[in-house]
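Would you mind keeping the following structure in view while I ask a few things?
A single protein chain has been omitted; all remaining protein chains appear in their positions.
When the chains are written out, they are named A and B in that same order, and each has its own residue count from 1.
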Amino acid sequence: MNAGPRHLEDGRARPLSELAALVSGEVLGEPSTPIVGVSGLEQAKAGQLSFFGNQKYKKQLAASAASAVLVPRDCPPSERGVAFVRVDNPHLAFARIAQEFAPRRVFAAGVAAGAHVHSSASIAGTATVQAGATICAGAHVGARSVIGPGCYVGARARIGDDTVLIANVSVLDDCLVGERCLLHSGVVIGSDGFGFAFDPSIPAHVKIPQTGIARVEDDVEIGANSCVDRATTGETVIGRGTKIDNLVQVGHNCVVGPLSILCAQVGLAGSTELGMGVVLGGQVGVAGHLRIGDLAKVGAQAGVMSEVGDGEIVNGSPQMDAKDYMRAAAVFRRLPELNRTMRDLQRRLDALEQESKKP
Amino acid sequence: MNAGPRHLEDGRARPLSELAALVSGEVLGEPSTPIVGVSGLEQAKAGQLSFFGNQKYKKQLAASAASAVLVPRDCPPSERGVAFVRVDNPHLAFARIAQEFAPRRVFAAGVAAGAHVHSSASIAGTATVQAGATICAGAHVGARSVIGPGCYVGARARIGDDTVLIANVSVLDDCLVGERCLLHSGVVIGSDGFGFAFDPSIPAHVKIPQTGIARVEDDVEIGANSCVDRATTGETVIGRGTKIDNLVQVGHNCVVGPLSILCAQVGLAGSTELGMGVVLGGQVGVAGHLRIGDLAKVGAQAGVMSEVGDGEIVNGSPQMDAKDYMRAAAVFRRLPELNRTMRDLQRRLDALEQESKKP
Partner (left out) sequence: MNAGPRHLEDGRARPLSELAALVSGEVLGEPSTPIVGVSGLEQAKAGQLSFFGNQKYKKQLAASAASAVLVPRDCPPSERGVAFVRVDNPHLAFARIAQEFAPRRVFAAGVAAGAHVHSSASIAGTATVQAGATICAGAHVGARSVIGPGCYVGARARIGDDTVLIANVSVLDDCLVGERCLLHSGVVIGSDGFGFAFDPSIPAHVKIPQTGIARVEDDVEIGANSCVDRATTGETVIGRGTKIDNLVQVGHNCVVGPLSILCAQVGLAGSTELGMGVVLGGQVGVAGHLRIGDLAKVGAQAGVMSEVGDGEIVNGSPQMDAKDYMRAAAVFRRLPELNRTMRDLQRRLDALEQESKKP
């Protein structure tokens, strides 16, 4: 059970100049300003550092109580005398500095008394297996990894180094999770793919055995209660550095990423391939057996029913170019009016035609 | 392990007059009618009390085997001699009386042998911690609360009095759950918010540490496998008396409720605020950083992409006034016909123009 303190402000004040140096920032204002933590512009208190990356938050910048703010390179100095730090990418710089202040969760290495570990499992000496976790025969848990309470690591499954399974996570038989991954509570890796063939003579949906695996590459984060099915044969793959939000479904034999972003409640049917750096908005659904190209972006709730090319930005269901979609959606709102106009035109045309038929 | 009987009809017959008094009802019929339980009009058997609150269930009322029925104040007496109880709100009165008959689940106070409780956790003497639950350092469990099997209460997390976590629930480090809450199986409170900044120089999605908490206020119910992310900094809040159905996603820094209703599979992106008494239908998606006003209602599957005012009723994706949406959707169905009509008009107009150009 982890017991480390979890406070953004850990008491250790650091001079602004030291933090600015971490992100190659140029300080406008007092370099020795003591910073004790980070926060958003609106929530920030004195002593905290915030960031300003989008002109639409100008008001929040003007009103913020933050003692220092990360700003774009071309930002003029604060009129109120707040210390600014000019950087290339304020959001990214904020992430870096926030990591400096984030609490380190410290876990005692070793297998807790209440954990259930098979004698043939291999657990790194520096790994932590918490009470109530189950590690099956032939499974492996890497160095400094943490298997939280109620987690299940199936037979012959492998968890790489520096990976954390928070609580009640299932990594099923033979599945592979890479290094530096973070699997949130309730994640399921390697549930059976959804494959049946209908036999009318019984009648029954006959199960197609799902004998492949799911493989999660390095640096992947998967949100709470998300599911990655194992492949029918072969592998379902979540590529390196891909980040998946909560309640997402990845069907069997999908290949996702690397570096893709799947927002909450996305669903991918089977055998679909997502390229590098793809972004799927919340609740997007993607049909099976198709490809979404590198760097493509799909708007929230869209339904992808066919191929999406590299770099395309789409929306709607079935999906289309995102700008075209916004235009079509704008007309959709006015359909009743359009319909009335049409009937009016029809009447006027009828009248004109009558007119023109007159001798 | 809970072992109390769970029967709607607990054998203890109660006279109808006694039940009617609980809901300020006026009995039409025999006040001493013995009632042994409650049920819907269609499932009800003799001895049971049901309710009739909507004219569209007239047929079910006429055919019901119930011995007594809660009806609106203006309802005429039964033609079949069934006992009626006139009340202001039959549905609400039914809820009250059903609670009288509902089984009380009785839990033995104390920490079960197979539970894993850190020595620094504070567990009320009247609380129950079931086998397989894990309570971390510095956590608190309030009076009469129940932590079910496989539940995880993180470090310094606090569970208020009279709250029940059914099974395999995760309340993560530092998160707060109020009094009289009910968290169903698989709920996750305090998973990390989904926040990353892209660093093209690596390339990688750099994690923005999620160091805030999630706070669930009093009298909240959260459905199975729903997720409430912790805030980046500050708090994600589920307000007092809000009810959330299964498989719902609440993003980081959202503030929901009080007294709101989120139906199954709703998804809220980050930093969105829901007012008081908001109702979101099933599978609704809401974009981030916007506000849905008090008493607003959003139709099932709608996509809310911008502010919704107090009391507004919206539908569609992007959302619009619900009535306008129904009208637009009705025209959508006829779009092919509209399109044909348009082409027809075009041809007729071409002909007329040709005509008018003739000398």
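The working rule: a contact is a pair of C-beta atoms (placed from the backbone, for glycine too) under 8 Å apart; a residue touches a chain by one contact, two chains touch by 3 or more.
What you see is a predicted model; the values in this text were computed from it and never measured.
Asks: Which listed residue (A:Thr128, A:Asn225, A:Thr242 or A:Ser260) would be found touching the missing chain in the intact complex?
Replies: Among A:Thr128, A:Asn225, A:Thr242 or A:Ser260, only A:Asn225 touches the chain that is not shown.
Asks: Any idea which of B:Ala65, B:Ala204 or B:Ala329 touches the chain not displayed?
Replies: Candidates B:Ala65, B:Ala204 or B:Ala329; residue touching the omitted chain: B:Ala329.
Asks: Hey, which of B:Gly178, B:Gly241 or B:Gly275 is the one touching the hidden chain?
Replies: Here the residue in touch with the unshown chain is B:Gly241.
Asks: Pick out which of B:Ala109, B:Ala131, B:Leu290 or B:Ile313 touches the chain that's been left out of the picture.
Replies: B:Ala131
Asks: In the complete assembly, which of A:Thr128, A:Ser170, A:Thr242 or A:Ser260 touches the absent chain?
Replies: A:Ser170
Asks: May I ask which residue of B:Leu19, B:Cys136, B:Ile166 or B:Val278 touches the chain that does not appear here?
Replies: Only one of B:Leu19, B:Cys136, B:Ile166 or B:Val278 touches the chain omitted from view, namely B:Ile166.
Asks: Since one chain has been left out of the picture, which residues of subunit A touch it in the full complex?
Replies: Touching the chain left out of view, subunit A contributes residues 114, 116, 118, 120, 132, 134-138, 150, 152, 154-156, 168, 170, 172-174, 186, 188, 191-192, 194-199, 203-209, 211-212, 225, 227, 229, 232-234, 247, 249, 251, 253, 265, 267, 269, 283, 285, 287, 303, 316-318, 320, 324, 327-328, 330-332, 334-335, 338, 341-342, 345, 348-349, 352, 355-356.
Asks: Touching the absent chain: which residues on subunit B qualify?
Replies: Residues of subunit B in contact with the hidden chain: 1-4, 6-8, 38-40, 43, 89, 91-92, 94-96, 98-99, 101-103, 105, 112, 114, 130-132, 148-150, 166-168, 182, 184-186, 219, 221, 223-225, 241, 243, 245-247, 259, 261, 263-265, 282-283, 300-301, 329, 332-336, 338-339, 342, 345-346, 349, 352-353, 356.
The definition used in the following text is that only the chains that are shown with their structure count from here on.
Asks: Could you tell me the distance, in whole angstrom, between the mean C-alpha positions of subunit A and subunit B?
Replies: Taking the mean C-alpha position of each chain, the two centres sit 25 Å apart.
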